[in-house]
Each structure stands twice: as structure tokens, then as C-alpha cells.
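Every protein chain except one is present and positioned as in the full complex.
As written, the chains take the letters A, B and C, and residue 1 is the first residue of each chain.
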Amino acid sequence: MSNADTPVQAVILVSCPDQPGIVAKLAGALHEVGGNILDASQHTDVSSRTFLQRIHVSWPHDSPEPEAVQEAIDETAAEFEMTWRIRWQQSPRRVAIFVSRQDHCLHDLLLLQRDGALQCRIPLIISNHKDLEEVADRFGVPFHHVPVQGSVDEDAEAGQISLLSAHDIDLVVLARYMRVLSPKFISQYESRIINIHHSFLPAFAGGRPYHQAHVKGVKLVGATAHYATAELDAGPIIEQGVIRVSHRDSVTDMERKGSDIERTVLARAVRWHLEDRIVVHDGRAIVFD
Amino acid sequence: MSNADTPVQAVILVSCPDQPGIVAKLAGALHEVGGNILDASQHTDVSSRTFLQRIHVSWPHDSPEPEAVQEAIDETAAEFEMTWRIRWQQSPRRVAIFVSRQDHCLHDLLLLQRDGALQCRIPLIISNHKDLEEVADRFGVPFHHVPVQGSVDEDAEAGQISLLSAHDIDLVVLARYMRVLSPKFISQYESRIINIHHSFLPAFAGGRPYHQAHVKGVKLVGATAHYATAELDAGPIIEQGVIRVSHRDSVTDMERKGSDIERTVLARAVRWHLEDRIVVHDGRAIVFD
Amino acid sequence: MSNADTPVQAVILVSCPDQPGIVAKLAGALHEVGGNILDASQHTDVSSRTFLQRIHVSWPHDSPEPEAVQEAIDETAAEFEMTWRIRWQQSPRRVAIFVSRQDHCLHDLLLLQRDGALQCRIPLIISNHKDLEEVADRFGVPFHHVPVQGSVDEDAEAGQISLLSAHDIDLVVLARYMRVLSPKFISQYESRIINIHHSFLPAFAGGRPYHQAHVKGVKLVGATAHYATAELDAGPIIEQGVIRVSHRDSVTDMERKGSDIERTVLARAVRWHLEDRIVVHDGRAIVFD
Partner (left out) sequence: MSNADTPVQAVILVSCPDQPGIVAKLAGALHEVGGNILDASQHTDVSSRTFLQRIHVSWPHDSPEPEAVQEAIDETAAEFEMTWRIRWQQSPRRVAIFVSRQDHCLHDLLLLQRDGALQCRIPLIISNHKDLEEVADRFGVPFHHVPVQGSVDEDAEAGQISLLSAHDIDLVVLARYMRVLSPKFISQYESRIINIHHSFLPAFAGGRPYHQAHVKGVKLVGATAHYATAELDAGPIIEQGVIRVSHRDSVTDMERKGSDIERTVLARAVRWHLEDRIVVHDGRAIVFD
């Protein structure tokens, strides 16, 4: 489960009712199976008295037996009523990107993945339009055109889900995909669909946020990356950014300024997800940096 | 209308239906009455086809006759169906500050005014609590305690308005004043009441915005300075700012981080108002910088 | 000098010793030749007592005679010892992009130009490496590989300049071009070469700025777009931006974070140049917004 050169690494995310001793017990358990803690971040949610921790472990000496690691954590988990998951870093996630006609976010994701700044594979791009097929071609990523009729199109969603299944997709990124996904679709990828909304949510949820911002005369426009949930634009917020605008900016100017923020914010959210830095607890995204 | 040392200066704000030639005509008219344009900013609101301009004029040679200036502008104004106003900079505005219990914004305004960064007089502070009387005393500003009962208190408002009238107040600054003013009060000081709301409006209008922001799990908290209108927290936005927060921040932490932004944003809005940089058009505040 | 549909527009930049009456006279002169002032910004440099103005003019009724416009301005210019220039917006500038191996800035410029956010033509890309030929091909821009030997390579510069001349280039953009241009080259394109330096100048001028920043332990890294001058990284600053870093960020992390700022800052500087918003006075770039 390793090659000779680099030690095996994994990220473990745990959650349990808060009580004394968790950190020491878990650290001890990992130590006993040969793990060395490279980084550990914890957070206690005060209102629900919940302990959450992200542990980045390496095995500097011998490659671990995954079963032994699992058993060691399970033992501690039982003691503290802990839910937990582990991701071995040798197996990068598989990401599908959904787009419509705008390509600024798509370009960024493809360039970052190419440069190694996003540790993942991108087996396919899905779009309700054909416009961006050319971009996909340039980067050698298979492009699937799935036309969408009406506000929710069950056939289209069936086609999309069948593509996601066929390619064993772990994460869906909505990179300015301008259609709404059904709650049924979303429930199959809970906390695994990241959307970029082009406003500082919860302000200007829904359609045409830059128009809304222009009418309102705000002095900053923003972008919000969040996990999609059944309620539109209301899922756990992962990252946000803003940029200054003024009365001189038309809606088009706002769109241009905002697009710089959109792609940066989305790229950051995707990277954090791929690095297992995000835990959703009680409707909020905790991002361990 | 001047002293020997510094030339007389004025700021003129004009608004009219857009058409060619306005800038040249107005510049010519001011030149003829001895005015020199130190700075001129213009904006054309495309949807309403309205021309707006701020002109900062000085009289480098002789002091002007205000009547002659008025007559010269009136003539151009008639030609272009222009509404306009002039403020001679020799007469600083008179500002009343409303506060409740928190003093971070109050402190800033008093220090800035003392240091000459806010060109105004502050003849009084009004509060529904006695807590900040001591701060007012330190800065030598008369403090008036006007207790407020219930959600709207007509007697209290009558008392406040009578104080404002007696002190010939031009501008009311709500520096974390935690009570709602009635539409009737507000209508008497249209575009002359500046409020600081401790969120990035239109997100989290109404009460306890930091609590709302914490529940929602936003990654930035903000502050908005706006003119008060009859609809709560919906008046023209003058300035906004944000600061980064994370899951580690409790509501109290957010309040502390936000307070730095609140006072900066409020101070900027007040300064722009005092420098006649703001025109409200079609429900939006245009800030000429 | 126009088509039937859109009025002819021009931007005029003037500079002269400050004295009363300039604004009115110039506005009057433009009015007389049929020009309507869409926007005018002025600045008086106090230390040198110099008046600077940018005027955006349209001819809403009839197309102007360029000679008549020139004559009208010349007359005012003579009176005020004014230097001035006019750019008719019907003729977009011709821009050459210089790159080495990194393509994040190049991609942004090409996408923005394609989307109409940069009003210019891009007749060629010049590089000292072949790596980015593929990117140029994708966007259909001719790519010229000009290898550079040693710290200054006269032959290479001769080749570059001959390409610039042959393509009638108005503006050179150094989009992470990692070689130094000679003072002789730079003098031929004074205030017409924009460079992006990946630090917050004047901090970390010269080579490997992210390494310098890492050693120094700064908490923000930045980028600076400036006009190239004979002195390395010391030319007039057009725009700057920063992004937060911490001890957790390696040099590679800083490079990745910084690249987002670099491309945004460079794109903004290029756009402002193309919109004739920049005047260099006394070694500083004045940007009229």
C-alpha cells in the first residue's frame, strides 16, 4: 500500500460528543499502529457540545495495514461514540465539472488541476450547451452534452447520474452551471456537490444576483462557494469573497469584476474539499486550515 | 464672504435630464462669476437618463457675491431643467450623534472630529441610556439622556426632535443607536440620517445580525452605512466593508471583529456626507470620489 | 470618421501648469466643435503645481473633423502652455504579449480580450521558450519563439523590436516574462511596456520575490503592475494587490496564492492603459477612474 519513496499518508475526520481525553486517546491509538501525526486541527461546537477533529497522519517507517489502522480507530471510536472516516491519499478523487456557457471558472479548474494544485482526476465535463466543448477538447477532457428542458428535466438528470456512476465520480463541481438540480439528484451526492453562486449569500440568492446587486446599489459584490442542498442557494457555505464596486459599474462591469472572485472562491473550496479539510456539522461547513 | 488668507470655496451638486453641452455651459457660467473648478465629477444614470455632477469651486481672486453665483447657475439650470444646491465651505455642518451603550463608533467620530478629519461641529449627543455620558463629558460635548419606552415612543421622539431643532442640526448620525426611529421622524431628515448596520446588507437586516451570521456560517461579516428611510435597514447604501471570520469565531468574536469595520465604515460615510460627495438618485447613493 | 450607428468618441489627456480657468476654457472649446463631455477627471499635483485632466468626449450629432478638433484644442493649449494628446476610440491599440513558461497571466489576457473586456488587438505573442506555443495556437494568436542568451542579448532584442515594428505594436505586456529588457529597448517604448512583478513593490524588487517574502516571514504577499523603466522594478506603479499568507504556506503555496493576484492586477493595469486612464507625471502613474 505504498511505494518505496514516499510514506503512506491519510486524513482522518472524526466527530463525537465532547468529553475529556479524546485527543490523547486517538493520538495514542494512531501511534501504536505506526502513524505519525503531521497535523491535527480540532473544533468544539459549543451549542451541540460536539468534538470535531481532522488528523493528517503519515507512516514514516513501514506501510500500514489498513485493517489494523481501522481496528485501532474503531476501538477508540467505540469508547467515545465517534463517527469517523479515513481517506488514503494514494487514491485521488474523481471530479465531474458541470458548466453552461461561461468558461472562466472551468478554465481555472482545468489549469489548476493540470498544474497539480488540485489533487484529483477530471474524467468528464457535462454541459447543457455545446459552447464549451472546444475548451474541454483543448484540455483533453471528455465532454458530454446533456440538454435540459424546462426547470427540472428528469430525463436529463437520469442521463447525468448515469454518467456520474459510469465514471465513478466522487465530487460534482457546478462551475457556473445555470440550471437547478432536483432534491433527488442532490440527495445522492450529499456534501459532494459544490456550487459557486455569484453573490455574497445569503444576500441575492436565486437568479440574476448582479442585477439585484446593481438595483440595490451595494458597494461590494461577492461570490459564495457552498455545498448544494435541496433548498436553493442555502447549503453550507465553504468560502466567500468580495470585490469593491461603485455607481460607475454597470451590471456588465459587476459581472466582470465578480468573475475574478467567483473562480478564486470556487477553486479554493474545491481544493479544501479534495484535501478533506471540510466537515459539515449542523448545517455549517467547518473548514480546517 | 471670505477672509484674506484662504479663497472662498463651495461645492455644487446638480441633477438634470441628460443632454449634450451641460458640462461646458456650467463650467462657462462659473468661470464668468470668477469661479475656478478645483474638481468635477459626473455620472450619467443610464436607466433614467439623468445627468449628475459634483463641482468643487474656488474663487482664487475675489470673494464672490453669493447672489451673482446663484443667478449664474440659475440661468444654466433653467436651460437644462436642472435641480441644484450649493454649500459654501465656510459654514461647517452641525451633527448630532445618537448612541445607546456601545461606544466604539462614538469614540472614533469624536476623535476624528477633534483631529480635523471630520469638518463639522458636534453640538450634542443623544442617548436612550446614561452609560456614555462619561465619554461625552471627556470630549466636552453636551449629553442628553432621552429614555425610550416601547418600540416607538412618540414623546421621546418629540423630545429628540426638539433638541435637534434647538441646536440647528443638519445631520443625525446613528452610531450604534439600538432603537428604531419612526417614519415620521425620518421624513423630517430625509437623506440626513446616517445609520451603521452591523451586517453586509441586504443580508441580515433587522435585529442581531451577528447571531444570524453565526447561525448561517458565513465566512465574512460586514457593516453597512446607509441613509435611514421608512423601511428598516433598506435605505440607500453609502459604504460597506467586510472582515473574514471562521468557525472558530463565536458571536462575541464576530462582534469584536465587526466593530473595527463598523466604525471605519461609518466614519467614511459621515466624512463623504460632510464633503458633499453623496447624491441619492433613484434609491441609490452615488458617492463622488 | 464614424459609422451611422454609434457616435464618434475620443479620450483627451492634457497637462499644463495649474491656473484658474482651464476646465471652463477646454470644455468651451470642445463644445464649439460639437463635442459632448461624457466624463472628465482632473488632478492637480500640488508639489509641481501641474494640472492634469482626462476628458472622454463624444460627438452625438455629426462626426467631427479631426483637424477642426485638433485646431480647437491647440488654441486652448497655446494659452495654457498645455501638452495634450487625443485617442480616437475607433482605432483599438495593438498589443504584444511577452511570456516565458508560466501561463496564468497569458490565459487571462487572452480570455479577457476574447470576451471584449480588453479593447485591443493581439497580433503576436513573443517568448524565450517554446512551452506556451500551444496556448497561443488554441487562441489563434501567432507565436514567435525568440531565444535569449545571457543577461542581455542584443540580437534577441533586435529580433523582438523588429517583430514589434512589423506588427505596428502600441503596447508591450510582460506577462511573467522572466528576462530583463535593456534600457535601450525600454526607451523605445517609454510608458508603453507594462510589467507584472510578483511582489508588493518596492518590497522584494529583483529576483525570486516569493522566496524573499518567505524568508522574511511577511503576512501578505502581493503583485505590482508597473511601467518598465531603465531601473529594474522601479517604474511608475499602476496597480497593486495583496493576499494573506501564513507560516503554513511554503514558497510554492505563496506562488499559487500570488498567481491569482498577479493576473488580476495585470489585467486591470492593461485595461486602464487601453482606456487611456493613465498619465505618468513626475515618476508616478495617475490613474483616472
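Here is the rule we use: a residue touches a chain if its C-beta (ideal position, glycine included) is under 8 Å from a C-beta of that chain, and two chains touch if they have at least 3 such contacts.
Model, not experiment: these values are computed from the prediction.
Asks: Specify the residue from the set C:43, C:138 or C:179 that touches the hidden chain.
Replies: Touching the chain that is not displayed is residue C:43.
Asks: Among A:6, A:44 or A:187, which one touches the chain that has been omitted from the display?
Replies: Of these options, the touching residue for the absent chain is A:44.
Asks: Thinking of the whole complex, not just what is shown, which of B:87, B:104 or B:144 touches the missing chain?
Replies: That would be B:104, which touches the missing chain.
Asks: Among B:61, B:138, B:184 or B:208, single out the residue that touches the unshown chain.
Replies: From the options B:61, B:138, B:184 or B:208, the contact with the absent chain belongs to B:138.
Asks: Give me the chain C residues in contact with the hidden chain, please.
Replies: Residues 43, 46, 200-204, 216-220, 222, 236-242, 246-248, 250, 283-287, 289 of chain C touch the chain that is not shown.
Asks: Applying the definition given at the start, please give the residues of chain B touching the unseen chain.
Replies: 103-104, 107, 111, 117, 138, 248, 256, 260, 264, 289
Asks: Could you list which residues of chain A touch the chain missing from the display?
Replies: 20-21, 23-25, 27-28, 30-31, 36-42, 44, 60-61
Definition applied: only the chains that are shown with their structure count from here on.
Asks: Counting shared numbers against all numbers at the contact of chain A and chain B, is it over half, same, or under half, different?
Replies: Because over half of the interface numbers appear in both copies, chain B and chain A meet with the same residues.
Asks: Would you mind listing the residues of chain B that make contact with two or more other chains?
Replies: There are none in chain B.
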